[in-house]
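First the structure, which I've put down as structure tokens, then a few questions once you've had a look.
One protein chain is absent from this view; the other protein chains keep their places.
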Amino acid sequence: MLNERVVIEINRIKSKYHDAQSSLLPALYVVQREYGWLSPDAVAAVGDVLNVPRTTVKGVATFYSMFRHKPMGRHLIQLCTNVACMIMGAERLVDILKTRYGLEPNSTTDDGRFSLVVMECIGACATAPAMLVDTDFYDNLTEERIADILENYK
Amino acid sequence: MEKFLLKNIENPNSADIAEYIKTGGYKALSKALELKPSDIIDEVKRSGLRGRGGAGFPTGMKWAFAAADSKKPKFILCNADEGEPGTFKDRPILEKNPHLLIEGMIISGYALQAEYGYIYLRGEYPEAKDILEDAIKQAHDKGYLGDDVLGKGIRFYLHVHQGAGAYICGEETALIESLEGRRGQPRIKPPFPVNEGFLSKPTVVNNVETLANIPYIMEIGAEAYSKLGSPDCPGPKLYSVSGHVKMPGVYELPMGTTLREIIYTHCGGIRDGKKLKAVIPGGISTPILPPEKIDCPMDFVSMPKHGSMLGSGAVIVFDETVDLVKVCLRAMKFFEHESCGKCTPCREGVGWLRAIIERIYNGSGTEKDIDLLLEVSKNITGKTFCPLGDGAAGVVQGFIKDFRHEFEQHISKQVKAAA
Partner (left out) sequence: MITVTINGKKIQLEKPVTILKAASMAGIKIPTLCHHEALESYGGCRLCLVEIEKMPRLQTSCTQYVADGMVVWTETERVVEARKAMLEFLLINHPLDCPYCDKAGECELQDLVVKYGPSTGRFAEGKRTHPESYDDPIIVRNMDRCILCARCVRMCDKVQCASDISITNRSSKSFVEPFSGGRYNCEYCGNCLTVCPVGAIMSRMHKHAYRPWLIEKEVDTVCSFCGVGCSVVLQVRGNSIVRAVPKTGKGLNKGLLCNRGRFGYDYVSSPVRLDSPLIRRDGKLQRATWSEAFIYIAGELKRIKETYGGSSIAGIASGRCTNEDNYVFQKFMRVVLGSNNIDSAAGFAYAPAQKFFERIFGQGVTANSIHGISNSDGILVIGGDPTSVNPVLGLQIRSAHQKNIPVVTIGYMPGLKRFATNRLIPSPFAETALLAALVSELKSKRRLSDEKAAFARDINTIIENIPPVSLNEAGDVCRISPSDINNTVDAISNMTNPSIIIGRDILQRSEGHTNLLLLAALIYLLNGRIYLLSELPNEQGLVDMGCLPDMLPGVRPLAVDSFRRRYDEFFGVEVASEPGMSIVEMIDGANSNKIKALYVMCEDIVFNIPNSRYVKEALSKSELLVVQDIFMTETAQLADVVLPSLSWAEKEGSYTNLERRMQMLKKAVDGKGMEDWQAIAEISRMLGFDMNYRSPKDVMAEIARVSPLHKDIAYDDIVGDGFMWPYKGEPLRHGMSIEGIDIPDAKSLLKISDNDKIYAGMENPLFYSENLSRNSSALSSISPEPYARIGKALATKLSIIDGDYVNISADAGSIELSARVDSDLPENIVLIPNNFGDKGIFNVMNWKINPVIKSFVLDCTEVVIKKIKSAAEEVLA
């Protein structure tokens, strides 16, 4: 199920820890980065590599909100809507994504280009509103700015 | 005041080890390694440093507990989960001054005789991960980390461990569970982490800012350090200010600076000539304060006397245009989303609070709902497993205490509309 590179990477991470299960979160990150999401098969396979019961892995993987359990679009927009961003207009941005791209929170555009997840605080309150596109960080967002930024992600 | 924690961050290369060393970095480490580990702990004790993660626990005392436990190995964990909404004070250290943190961790590792340190970094800071890992590598190459720190025969290894989106993992025992690859649910205390923490071994969990203060204490000495800031809570403090001020951002100020000074002196006051309506002083888990109370000093001891808490020192400022019921609702959605689900009152009760606030906000609430909110929150208070649930209840109580009229307005608007 997991490709060899991923397995090697997981085993490398394992060596940083005193016990195998401690490397579970980083291992799930490796898999998610590679495949975009954590399919049930991938979850099971991570369990097998680390010798952690697969149901335990599932319990852990679903606890954390940054792991994805369904396929994502090519680019993941993580938009903060917590208080500081909210009072600085984050809700409007959510509306724009809806009107301009047909993108609702927790969904993917029909062309598979974007997925949107609304976030709790991402620590950018001074320059709110803010978002992550994949792992790139953007702040001081306005209606125009968000449109310009997203143009760079095809 | 001279900046220490945020020294040099305007320098675009501040994260580079050469720049750090150029401005005196890693000198504190050399100094510390000349001391006995127990002397460092005494020094930290005498400095009066209190943990900056929110609870304000005396750091030296925590270290002494862990040092006294004979189990091996020991671990030092840096809490870089910074999940409290409104908080972004650790971020400049992590991204702009990573060596300060690393230096603090090496010193603490030596003091505790811990050979392993982990930085538990929130998943929402992917850039910080790369920066920290580069910095660790640099420190390693320079001999500050690894098998033989500065040729002193001491071993210290440091790793970054990324969280994955769970506010509760900022709570130290949940953080440890998470680091062990489990669901991030808090543990029963006692045993405390200092005795049975990561992998059941003695473990110190300290906030980023706390650890970043360590080199400073080494540098200027406990004596001098203890004279900074408030008498009970010495040292510099990072305040992260957001919302409707002219100059939001992270400010390094003496501990105990008043909210008024922070908002008006340092952040330039309320923007667009609006009036101040309310302030959340320490992240959204801390009760909201009305403008009359902004003269209180922002430290661990003074804030509770004024009906709130210092928390993480995250100040969110609201001007007169803000609908506080909406803010309260958003806060409650946050707590509902972040409840780990372990204990009954938080898992079930916080969602209920959110539901009541939501119907008030949507205009279908009744007069009785405010009392119901108070009752439900009272039923949560003091009964939860960890402070998260308590915090949520306290937030609701705080909003109603000083801003009950806003809730009533929502309700009566609806009543009018119906009539």
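Per-chain numbering from 1; labels A and B assigned in written order.
The working rule: a residue touches a chain if its C-beta (ideal position, glycine included) is under 8 Å from a C-beta of that chain, and two chains touch if they have at least 3 such contacts.
Not measured: the values here are computed from a predicted model.
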Answer key for B:143, B:341 or B:363 versus the chain not shown reads B:341
Filtering A:11, A:39, A:56 or A:109 for touch with the omitted chain leaves A:56
Missing-chain contacts on subunit A, rising order, are 40, 44, 51, 53-56, 58-59, 62-63
Listed in rising order, the subunit B residues that touch the chain left out are 166, 183, 188, 336-345, 347-349, 351-352, 355, 359, 372, 379, 382-385
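The rule is simple: only the chains that are shown with their structure count from here on.
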Distance between the CA centroids of subunit A and subunit B (whole Å) is 24
Per the touch rule above, subunit A residues touching subunit B in the complex are 16, 18-26, 28-29, 50, 52, 56, 59-60, 63-67, 78, 81-84, 86-88, 119-128, 132, 135, 137
Per the touch rule, the subunit B residues reaching subunit A in their complex are 73, 82-88, 91, 116, 122-127, 159, 161-167, 178-184, 199, 240-244, 248-250, 280, 284, 314, 316, 318, 322, 326-327, 330-331, 334, 337-338, 340
